[in-house]
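Yeah, one chain of the complex is gone here, protein chain that is, but the others are all in their spots.
Moving on to subunit A:
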Amino acid sequence: MIVKRIIPCLDVKEGKVVKGTNFVGLRELGDPVAMAQNYSKAGADEIIFLDISATNEGRNTMVDIVKETAREVFVPFTVGGGVRNIDDVTRLLQAGADKVGINSAAVHHPALITEGANRFGSQCIVVAIDAKKFADGWHVMINGGSKDSGLDALEWAREVEKRGAGEILLTSVDTDGVKQGFDLALTQAVVNAVRIPVIASGGVGQPEHFPEVFKKTDVSAGLAASIFHENTFSVAEVKAKCKEQGVNIREA
């Protein structure tokens, strides 16, 4: 039977992996390709690069990183961040990415999802949804989680599925950075709303948070960034914890 996936995410700015996305004075952590290779060796089932470059030069560097990763890393990898149009999607897939993540651009131009799925297949198109809880339910947040789009997150999840998204990368703006575990209520609500795989993101502070989300929701995969980057915990430790608690994982 198919296993639950553990996915480390690397935030890349101007060609370097950085810690955190929202802080001034980002700390450089290293070379993205080398870090992706290490994660792959430690048992990562997939890798996600999030490009937070502010310049065109930085985005071009990302394409080179994708090319090198495709040569060096033998697990699937996704690239997201700053994907604005079909040319960006094409460029990243042709450079060797297995999937492309689309976030704010999908909200502004939902046709981009359909266009990408028709041209390259749904399996390549991951729609990233950043959600935040309001009195009337979860709203879709854009511009790095800072702006309320006014869209209902569950309705939007159904809409992106209908438009051809192959997966949803779901980040809870409420739990992101808090390190107290995934947003279980949001995760299960989105999983129930669609028939495509959902990747939960935001809130991991301990290896235990992975088995928790896998046992308490039907999510397909879990993503974390900081606990892996800072070598606080390894992918192998997370997998050991999942296995101990009876979660079906891949032993690499």
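Simple rule for what comes next: a residue touches a chain if its C-beta (ideal position, glycine included) is under 8 Å from a C-beta of that chain, and two chains touch if they have at least 3 such contacts; residues count from 1.
Simple rule for what comes next: contacts and distances are computed from a predicted model.
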{"item": "Among \"Peptidase S24\", \"Urea ABC transporter permease subunit UrtC\", \"Imidazole glycerol phosphate synthase subunit HisH\" or \"Aldehyde dehydrogenase family protein\", the UniProt name of the subunit that does not appear here", "value": "\"Imidazole glycerol phosphate synthase subunit HisH\""}
{"item": "Option touching the unshown chain, where A:147, A:162 or A:250 are the choices", "value": "A:250"}
{"item": "In subunit A, positions touching the absent partner", "value": "1-3, 5, 40, 45, 70-71, 74-76, 96, 98, 121-123, 166-167, 195-197, 220-221, 250-252"}
